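Heads up, one of the protein chains got dropped from this complex, but the rest are sitting where they should.
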């Protein structure tokens, strides 16, 4: 049931992506990369908080989003894939900026955006994704849900409990385990003794597939197949997408403490954005000029997003807004006290 | 790696149990059954609390304990197997009586008894068993640990997290999953979509084996083999021991609400105690008279245990004894207040 | 009005709410054909089918965690944790996720989630079946916490919980399931959260309590009434939102108060009631407020539990001390 060879061809059943789709994927991978790099660098200037760059996961995020239907399907990301999910709604990129600034509006995803906010508590979004898929099935809604999580996160009970429930209920959910080799400083060899992460699917009674996560086409085809299964009532699939975390875990991390430069160097040859550009280039679908132009447009777009973010107002009392539909009496007292105190201190 | 057929022969590598051991196992299975029935009936008379009868799991508890070394190995039971663990220390049977009375001494297992107290919070003992095995490995102690848990409990994150850790550390631990078909009213089909519980071992990188849990010899041989592996540095094994919960889940349960009499009737032909008696009888190792005599001795022993339990003193302030090595100042105040209050009420 | 036990009232309300709103789903361990280990969900699966009444795998984390996703999909989940002590297995989902869903999504996603769980002692259950954890959850903003003391309130508060757009922990006193029995309004009956109930009128001293402890407080009030002592009993009903005004009014009016909690003394909800009274009506206090509570030990084994859980004599003794009339 488990295909354990990276790079195994996706089932012939899956067609696409079309050339146009491939070009769009290329563009989105570049956008993701540029936004991620810009946010990372802004942290170095103290202008945004701790953040996790996408480096290495572009093909997984973009390829999976491309294979889904933004009008029907739901995506539950961890914290690294958001940059690649623009296909589900371009506002997402603006919101990423706000979120990483620590702005109270950073989670205000508009109603039509079927993407769940950032998840920091690892693996907790997996039961959520299963719940959504289960609910869609009960309601008879079309579509499926897809959840991203890391090799590290796969050790949490939440993953197993949720995948087991999904297997019982044959919920239309796709588990995308991003195996990027590391969980901060912990290599996969300290994470599990299983022969592969895909093999964990045996514990739940649905298929597991190990694929090359640096190849957006393979990702697309696998997810398309998984989606067809899920929406066809055949239940979940676990996809282990293998890549390498090329960058820092987050801005707070120093990977030279725990891994060899050689390993990183070796992985660079599989860097997904350049690799895909070369592939499309060889097929006459893409050029270096297009890369440069797309990068320029992404930077411009980022500048716009950053400017809008700066201009997005907030006030301290925003913190009382969304705890409940209506604040408790005690919260109203606290809010009034806070406002009075800030006024007295000349801060408000 | 997974043998999925119930009744598959244990590896030829495992020898034993000897005839003498088999006879001892027979005796212990009868003891377990008698003690369990007596405790169950005492609850009906309001003399002990809610309790879970062993019915159906005798061969698993007794067979596993027989294959271990009570001087080296540790057992972490759930709440149904204790009756069959007398080989690890006969005091256990006395303590079971105290425990089920709700007596504060019910957990006072003597130092040499390598059995962990009852576990009520399902699956939480699995990480404990792994911790012990890991600790033994770090210290270079001989032996292994063995943990019992149910088909229901296998859905808890604790099982997966612990088994995954055990796989990484190659800890000398044996996971005995007692698949008795039910978790209260929940059948295994609602518990997992996996092809078998043994197949879950794929998620951790060690072998899984599905065996007939009504056959104490098969249990013995499988556990002996698992123990040899574990103590030989080859890491854990997951054993799915298949049986049927013949009785009530606990004294608080009414199984006629949720399962067919036919199913129970059919399972009775595999009732482990009678089946083993017949098997040994056919081989000339056991007789009906011996069954009667062993039952009588077990009843006598239970009467003694019950009498001793009645005579085991306790007092309300016992509750302050074992929270910490030394009570906090506030607890001392509470203790004094309680004693004074009871004195004033004329109760102490 | 129909006389019902508390568990009957809960069962009846679940039937009514599932009939009223077909987005309501009930799930947990053994809630289907078995009707729950206390029969709270009896008959639901027959009435509403096993798509809406679901026996779950034995895993509290995903029982709680899946509610978030179901809510996103537009359902109204009513999950049961078989005993509150096992909510610890789901704490990261209840507190870390469910309670924060609205905040994290800046108001986009609501969590109209109810988590029901029995709790409390006095019925000789095994370990971890009797724990009172309300104060631990009360320190976790984003949750509401309802603890009915009567069958009528069990109906009114459960209906309110299920209809509330925010997550509610609905805690049912194990001992009250069959021991508490009273008139339950027929038809629509919703009790607003955050409004305490005066269970006994009185003016010399107020006993502040919630859940099954209200029953004991009433008994003390009734027995002291015979001696001419006028004891008020204030039933908080919900500890979040907290009816701060009702606490302040009652304490100010009586000048003396006792708070009763079943949890261990340290950091139980009683300490919050005292801190609230300190803040709001310190100058009206004629004596320090006393706490009657469980002790600072784990909930003990069956033979000891009656000495651990507050009982009427302990409450009465505290009331007399606060009144300065102890022997």
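We call the chains A, B and C, going by the order they appear; numbering starts again at 1 in every chain.
Keep in mind that, in the parts below, contacts are C-beta pairs under 8 Å (C-beta built on N, C-alpha and C of every residue); 3 or more make two chains touch, one makes a residue touch a chain.
This is a predicted model, so every value here is computed, not measured.
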Please provide the labels of all shown chains that the missing chain touches. A, B, C
Contact with the hidden chain, among B:41, B:256, B:287 or B:328, goes to B:328
Considering the complete complex, of C:29, C:89, C:114 or C:238, the missing chain is touched by C:89
Which of B:22, B:82, B:132 or B:155 touches the missing chain? It is B:132
One chain is left out of this view; which of A:70, A:84 or A:104 touches it in the full complex? A:104
Touching the left-out chain: which of C:80, C:127, C:215 or C:316? C:127
On chain A, where is the contact patch with the chain that was removed from view? 49-50, 79, 101-104, 106, 118, 120-122, 152-158, 183-186, 190-192, 252-253, 257-258, 314, 316, 318-320, 323, 328, 330-331, 334-335, 338, 341-342, 344-345
Since one chain isn't shown, list which residues of chain C touch it in the complete complex. 85-86, 88-89, 91-92, 95-96, 99-100, 103-104, 127-128, 133, 135-136, 138-142, 240, 242, 263-264, 266-272, 274-275, 278-279, 282-283, 285, 287-291, 295-298
Since one chain isn't shown, list which residues of chain B touch it in the complete complex. 74, 76, 104-111, 116-118, 121, 124, 126-136, 138-139, 141, 145, 157-158, 161-162, 164-165, 168, 321-325, 328-330
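In this section, only the chains that are shown with their structure count from here on.
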By Cα centroid distance, the chain farthest from chain A is B
Need the CA-centroid distance for the pair chain B / chain C, whole Å please. 35
Between chain A and chain C, tell me the centre distance in angstrom, where each centre is the average of that chain's C-alpha atoms. 39
Report the inter-chain centroid distance for chain A and chain B in whole angstrom, where each centroid is the mean of the CA atoms. 44
For chain A, residues contacting two or more additional chains: 157-158, 161, 164, 168
At least two partner chains per residue is the criterion; list those residues in chain C. 56-57, 59, 61
